[in-house]
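Every protein chain but one is kept in place in this view of the complex.
Let's turn to chain A:
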Amino acid sequence: MPFFPSLSVGSLVPSRSFQDSRGRALPLPLFLDWPRESTNGQLPEAGLERLRLKEDQRIWSWLLLGLRVGEGQQVLLPGSLNTQALPTMASRGGGRGRGRGQLTFNTEAVGIGKGDALPPPTLQPSPLFPPLEFHPVPLPSGEEGEYVLALKQELRGAMRQLPYFIRPAVPKRDWRRLPRELKIRVRKLQKERITILLPKRPPKTTEDKEETIQKLETLEKKEEEVTSEEDEEKEEEEEKEEEEEEEYDEEEHEEETDYIMSYFDNGEDFGGDSDDNMDEAIY
């Protein structure tokens, strides 16, 4: 939600009134008190107001200054283009700059005829999700499309299991200062899993590599992402005791939580943890 600063009507009216050279009070320009960052153009009311009043000012100033060229009153309505007015606007500027009102292109050639309505002014940046005029074409379905789709999803999962997927390392802890019980036990050797054959695709065979790498990692570091959690996602094989182990481990090292580990403590270790290591679990 964009931030709308509070408006009070009193603050909008400027202290001095706007007067022209002859002393007549002109309609007050609405100086909106938006700080610069708020006006990112998402407030159409603000823009319209400004535009309308600018036009009014311009009309007033012409009428007051008098028409130098005897062409009668040509009031320029916002939204239409009067090609005759353009050169006269220039001269009416009183020589304040050559070709001030001229446009750089030939309007006929471009295709804007006389008296044509200009397209509505753009008052805000284009919306983030512009509405589509036409419905998009349906995606490829059928056997080939589905097969490639399934392939893609499996590849994604498979690549996460390979040893090439490097997980972010966790910094070493100084075990002398922390209670011994916080250290993670070495993960037991993963026993044989009961394999359940998938209907289409056979599961990957990189178990051994995974196990050794995991053992090495647990020896070095404290927390480890629960990789077997992801095994469940991709391969439908699991053993019950492994599950239980995970459920226990999950509480301990869920890296995806927003809370630091001490959130889950029940106050026992309050004085024990050293302050040096408080930054470890925040991601």
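The definition used in the following text is that a contact is a pair of C-beta atoms (placed from the backbone, for glycine too) under 8 Å apart; a residue touches a chain by one contact, two chains touch by 3 or more; residues count from 1.
Basically, contacts and distances are computed from a predicted model.
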item	value
Record-based protein name (UniProt) of the chain missing from this complex, from "DNA-directed RNA polymerase III subunit RPC3", "Sorting nexin", "Gap junction protein" or "AP-3 complex subunit beta"	"DNA-directed RNA polymerase III subunit RPC3"
Footprint left on chain A by the chain that the document does not show	103-106, 109-111, 133-134, 136-137, 139-141, 144-145, 147-149, 151-153, 155-156, 158-160, 162, 164-169, 192, 194-197, 201-205, 207, 229, 232-233, 236-240, 243, 256
